[in-house]
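Rather than the whole complex, this shows some of its chains in their spots.
By letter and in written order, the chains are A and B; residue numbering begins at 1 in each of them.
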Amino acid sequence: MVHAGIAGATGYGGVELFRLLANHKDINSISLYSSSEAGSPYASLMPQLSEWFSDELKPIETERMKEELDVLFLVTPAGVSRDLTPLFQGSGVKVIDLSGDLRLQNPADYEKWYKKPPAPGQLLDEAVYGLSETNGEKIREADILANPGCYPTAVLLGLAPLADSGLLEKKSLIIDAKSGISGAGKSPNEKTIYTNTEENFRVYKVNEHQHIPEIEQQLKRWSGRSEAVSFTPHLVPMTRGIMATMYVDVSLHEHPESWMDLYRTFYANSPFVRVRDEFPATKDVYGSNFCDMHVELDERTGRLTIVSVIDNLVKGASGQAIQNMNIMLGFEETRGLKLFPLYP
Amino acid sequence: MVHAGIAGATGYGGVELFRLLANHKDINSISLYSSSEAGSPYASLMPQLSEWFSDELKPIETERMKEELDVLFLVTPAGVSRDLTPLFQGSGVKVIDLSGDLRLQNPADYEKWYKKPPAPGQLLDEAVYGLSETNGEKIREADILANPGCYPTAVLLGLAPLADSGLLEKKSLIIDAKSGISGAGKSPNEKTIYTNTEENFRVYKVNEHQHIPEIEQQLKRWSGRSEAVSFTPHLVPMTRGIMATMYVDVSLHEHPESWMDLYRTFYANSPFVRVRDEFPATKDVYGSNFCDMHVELDERTGRLTIVSVIDNLVKGASGQAIQNMNIMLGFEETRGLKLFPLYP
């Protein structure tokens, strides 16, 4: 009997988490929590979710939550998890945090990039970074999990085979990333209004995005690489999907096929990573937990181009959170996530 | 051990059927058939479906299919099922036809609206029209099922409560329907090219669409109504979704609430119909088998406005086909279809 809770169930990440957990065979019941909407039936706020779930949102009362829950997902704005997670330490409730609060181990990095007070160092030390494909052993034993950001998921999965082989050290690394609009959340503003988004392609937060230190931290852990990366996020007129196009200068003159072999071998046992024969498109993974990727060496420039795609709300957030829960609770890794992409 | 087959698995309806059946607990195996692509691995044609399914497409060999299959879905162009279905009569294989071949009981109607030779009368007599919510008893005993068209599904579900109460007889009925582009299929042409579709809203086949006789036939069955209906389909710059906006002149002066009661009562036991407090939008059902609807009387004109929405590829095609299969094979009606809409 596993009871899962979601705090922040009305944002895009929370709804996606609910949608996926509702079909997870090993989850027996789901409770939804909200500070602002407690008492309202979930289906009245989310008409598309009516039928089959008639519960009200519950208030965030930590004592009761500790009694009820086995696992708690925090899909809350920056700054909430920092205060809420410590209340569950030692309670036996596994906490999976989808916010950025627990991802950066160095509190100074959080302050610099998020411009908010960081979580306590002891909490940051305990939190395990949950890039499922590469940190499985630690995730298995984690009580507190920092679920990766959407961009870092696409980027790091695309770079892991290189980093793991020591091929990223001292290399120039440029990441040109593109995301659908759902990444900007559900609050309407000048950047998310339809008329300013449709037939428009924008660039934002050039070299200033808070996912930069998360990417650099992990590259350093893997390979000791300490160089800064260039990271340019763009907004695509579509709802879901991220593509990361990455450029790495390589010195060795291996044959292109071998790069693909490197990737295929690295991900041979990863059910959600598909190393593809062709460069993938974002719709190839729409609504699914897959990360598709392809890599090619350009002989003219001696430069690798790596392209990886994910659905930012699934593999880039809620899907990966469930994948991590599966690992933490000893379920089959694909449980609840064996979904093909929507087509078309 | 239930073995399902899909003929025509590479079109939009076929892929959607595969996607949904792949997560259906009571289906043990799936075979895919194609006349043109037999021998190719399905995942090589549909890269988004790679992983978890490595079978090749099989040729359409009816003798072997009769041995293997318990149920066969035909997702084939007009004119195919007419010839193929008779080969399975009496074989024990349940046939569910998603094309229009078996929907019109009067062969002359088929000839007139489809402009092709009709199926044999005996076959048309045996085929049961599968509007799941209103024809359950006959569907339960059907061996050959004619799955409704996408527009007729949205339209007829929106009108059934009225027709059932005799309220549609001799009434003016106007249906203004809007569909996403996936309804036009996957062959690229001037009408489906992106640049001619995005930022464009079009009307087509005004009073000439082949779904008109299907709608009129069912209204006549229900209520003896024999008046022609006005039906105007439009193309919306989006991939999935149908909205039918329907106008019925009513003479009786009942209070608006009672219209909603009529609808709520009629669909009290229908798990996929949601009679909503507000007019629904197509995205409320995106990727799901729901049909959402709302009705209001305009006191100024004495006219009812009924709006119903479906995902044309799910409730309007493959989802309803599975719902019908569930009824035909005695499975729980919602099996494999208990999916919430994607949001956003």
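The rule we apply is simple: a residue touches a chain if its C-beta (ideal position, glycine included) is under 8 Å from a C-beta of that chain, and two chains touch if they have at least 3 such contacts.
Here the structure is a predicted model, which means the values were calculated and not measured.
Total copies in the full assembly, please; the file places 2 of them.
Copies present in the complete complex number 4.
Operating definition for what follows: only the chains that are shown with their structure count from here on.
Using mean C-alpha positions as chain centres, tell me how far subunit A is from subunit B in Å, no decimals.
Roughly 36 Å separates the two chain centres.
Tell me, which parts of subunit A touch subunit B in their complex?
Residues of subunit A touching subunit B: 12, 15-16, 18-19, 22-23, 46-52, 182, 186, 198-199, 239-240, 271, 274, 276, 278, 280, 283-288, 290, 338-344.
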